[in-house]
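Heads up, one of the protein chains got dropped from this complex, but the rest are sitting where they should.
Each chain carries a letter (A and B) given by its place in the written order, and its residues are counted from 1.
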Amino acid sequence: MPQVSMTVNGKATSGTVEGRTLLSGYLRDHLGLTGTHVGCDTSQCGACVVHVNGAAVKSCAILALEADGADVATIEGQANADGSLNVIQQAFQDHHGLQCGFCTPGMVMSAAALLKENPKPTERDVREYLEGNICRCTGYHNIVKAIMAASGQDVTAIAAE
Amino acid sequence: MPKDTGIGAAKKRREDVRFLTGAGNYTDDINVRGQAYVHFLRSDVAHAKINGIDTSAAAAMPGVVRIFTGADFTGVGGLPCGWQVTDRHGVPMQEPPHPILAQGKVRHVGDPIAAVVADTYEQARDAAEAIVLDLEELPAVVNMGAALKDGATKVHDDLTSNLCYDWVLGQTDDAAVQAAFDAAAHVTTLELTNQRLVANPMEPRVAVAEYSRGTEDYTLYTTSQNPHVIRLLMCAFVLGLPEHKVRVVAPDVGGGFGTKIFHYAEEAFVTFAAKACNRPVKWTASRSEAFMSDAQGRDHVTKIELALDADNNFVALRTNTMANMGAYLSTFSSSVPTWLHGTLMAGNYRTPVIQVNVKAVFTNTVPVDAYRGAGRPEATYQLERVIDKAARELGVDPIKLRRQNFITEFPYDTPVALTYDTGDYNGTMDKLEVAADIVGFAARRAESEKRGKLRGLGVNCYIEACGIAPSNIVGMLGARAGLYDAATVRVNATGSISVMVGAHSHGQGHETAFPQVVAEMIGIDESMVEIVHGDTSKIPFGMGTYGSRSLAVCGSAMVRATEKIINKAKKIAAHLMEASDTDIELKDGRFTVAGTDKSVAWGDVTLTAYVPHNFPLTEIEPGLEETAFYDPANFTYPAGAYACEVEVDPETGKVTVERFAAADDFGNIINPMIVDGQVHGGIGQGIGQALLESCVYDENGQLLTGSYMDYAMPRADDVPFYAVDHSSQTPCTHNPLGVKGCGEAGAIGSPPAVVNAVIDALHSGGMTHVAHIDMPVSPSRVWSAMQG
Partner (left out) sequence: MYNFEFVKPATIADAAKALGTEEAQALGGGQTLIPALKQRLNAPATLVSLSGIGEMKGVCRADDGTLAIGGATTHVTVASEAAAHYPALAALASHIGDPAVRNRGTIGGSLANNDPAACYPAAVLGSGATVKTNTRDIAADDYFQGMFTTALHDGEIITEVRFPVPQKANYQKFVQPASRFALTGVYVAKFADGVRVAVTGASENGVFRWTEAEAALSADFSPAAVEGLTVSADGLIRDIHGTPEYRAHLVKVLTKRAVAAAA
């Protein structure tokens, strides 16, 4: 059986996988990093988004072996070194950008990718960037608000709490 | 000034930290040592006779532990329906068996035929492909009208027809109703469909079970909104297990929206198989599997008639609805089109004569049950659409027509079995008019027209019956369960508190909001209070979370238990200070003897309770733990008014929601941030229903919308920011917190606002021939309607 090695959240990992093992399966089942969630089988919901070599990727739509040698970042590696929430995570909590929490890891990872390429996104930018992340709980209001707040923009004018 | 702690404070959610760091514990994150995996072989046809199932080749495949078929379940019960509806003649509904694995026939695409347990998931799936089925396909019954025709193919051969029940509520005398219509100055009629939806919590269902031969204990981890209900139904009606030997755990659950209320075949199966295989068994649904095995929602076809007098007062209302049950009766399916729908047909209005007729129909489709709002969205949609149509026909302002007919005096006995305890519909409408900036609409419409777009404004009201429910009432109506809830408040020696609650939090923020109540009652910091939920071995009992009931029912139980704690703590404090307990006052976490400067701290009392060296042992027991069960006296009646502004692209028919405003009366509010979030989410789902979502079967019963490739989930760019106002507050009169519940309002109140707005936009563009467009109001449908 093939071997795969990759850096995950800064740590070297390796394991024996099958050809068909998905990156999401490697993270969840081999490494026990269950923060990456699988919410669909058509690569649309985005609960499984991680970063592979800095780019947002749906980990349920990439084979683990395709990520051999890659630098992978997941939700488990996003907090600050002291364990406190990073700016995006904190904004999600501050603005109630999550309810059941299942889509949240993918939302946070997509938000991080967005803010890297577009540090001051407009509301429209955020909504369009989240095309591949489905949330059933929030109606997106507070997710969009949280991401704009995380970019340092003043969101107090946006309706409601 | 807003509070920063206790009741009414917008406290940030403590549960967020684990969800934001990947440290949540969802059912699929749970793996039990040595577990096997089950894959269900599901029917790919809607209706067929099973002539044979040959598992011999499959059983010899690598890794296969055991293969189960319906024959393995002949000795156990089927999945029960929890609500017996009695028809218009006093006859109980037709109630077919609902087996764990198909017995003799399959009745919908996705109906499980066999279950393969193997060492790995892929091995189970490989072996399932090697099972040889001999299915004799039968004509599928899909359309409800066709299903009710004489001679129609029967979904269940042992039933007399595909009619589950023919039910009536309100004025049962047809002649009296007709007389009211005959005397009316105007009658508005509307035929509409409330389309079938799929709840789609983002976490698919999962079940993991283990069994210990040593102790004969079972543990089931499952994605449920109500683990005690699952345990009760599974033990008492399905598997015949001793309830005290079964632990059901619903850990972090990734959304429910109703579809995780019900007891499903898969969770009973893994529990059964864990013992039969002497090995833990795990099942994880794929999203594709969820589309054909999660109970679906809505699916009503209705004709509604509204009669008005010459002064535009509502004088009579009559509805005829066909409600699709799917192939089997899911746990609460029968109650949805009846007691959760017909009882709401009065809406916010004084209509003296109301008759609601509902035929529930079996078809070869996935079972239908409660989905966020459950019956109340269907009631609200038809009523608020027909009122809007009436306003248009009569040339009166739709807000004015509603205001004119509002119920203004409470309590109000409706003609459809409910008593509204309180409300202020005019006050709430006033809030809406401000939140929606109704006066600014004309200018916005003019601006849209400059860009070649048609702008429409849609307004509607809603009322719901929540806080489900008074057991004595629902018992009379056919419920086979009580609908109280329970809480245990356990005060530790150091003064910290664990509250074991029967409500289950799967997004609602109970872990944050419930401590706000307890902490305020005692006067201690919220961080000293922890909520425990979702585990039958830890909580006293719980009917769970649905029907916007958690705070109104379970929260009330928690208040009662906390009151008992305070009473006992006062006795201890009185003893410590050598005073009478009737003189003890509790404020800010200190017990004081009234009129003196003598006081003891909360921690002194709690420590004394557990270190009873100086304790009135002859009067009270040591320890400080109390349980309360709470059964509400009435439903609660959240109500509100919603407004939507859309733009329609006249070239393509595409509708975009430009503005959305909600004014809700939820009574008292514990955490406004969480309440806003609940409303936002409901509106998102309501816009989804109005414009995007639809679960469609073809004439053969094949599911055409079996994945997110065809079932359109609302995305971030389909919706705007929402303006939400809940400052109109008439506290519930019969529960201790004065709360009404907020979980479903958004999904109930929003679809008619969107559709009303689309019709308004088309009329503004001169397309006055368009009286109605069924949901989802897709570009294709709008364009077709525009063509005339």
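Heads up, the rule we're going with is that a contact is a pair of C-beta atoms (placed from the backbone, for glycine too) under 8 Å apart; a residue touches a chain by one contact, two chains touch by 3 or more.
Values in this document were obtained by computation on a predicted structure and should not be read as measured data.
For the omitted chain, the shown partners it touches in the full complex are A, B.
The chain not shown here is touched by just one of A:T7, A:T42, A:N86 or A:Q153, and that residue is A:T42.
Although one chain is not drawn, the whole complex shows that of A:V8, A:I62, A:A91 or A:A149 it is A:I62 that touches it. When the omitted chain is restored, the residue from B:D413, B:E651 or B:E699 that touches it is B:E651. For subunit B, the residues touching the chain absent from view are 122, 125-126, 129, 286, 288, 651-654, 691-692, 694, 696, 704-705, 708-713, 715, 718, 778-780, 783-784.
Subunit A meets the missing chain through residues 2, 18-20, 22, 41-44, 46, 49, 52, 55-58, 60-63, 65-66, 68, 110, 113-114, 129, 131-133.
Following the convention adopted for this analysis, only the chains that are shown with their structure count from here on.
With each centre defined as the average position of its C-alpha atoms, the distance from subunit A to subunit B rounds to 29 Å. The touching residues of subunit A, counted against subunit B in their complex, run 20, 28, 33-42, 44-45, 47, 74-76, 78-79, 85, 89, 92-94, 96, 98-105, 108, 123-124, 126-128, 130-131, 133-145, 158-161. Residue ranges of subunit B in contact with subunit A, taken from their complex: 10, 12-13, 15-24, 26, 28-29, 122, 200-204, 252-255, 257, 286-288, 506-509, 672-674, 676-677, 680-685, 687, 707-709, 713-717, 719, 721-724, 746.
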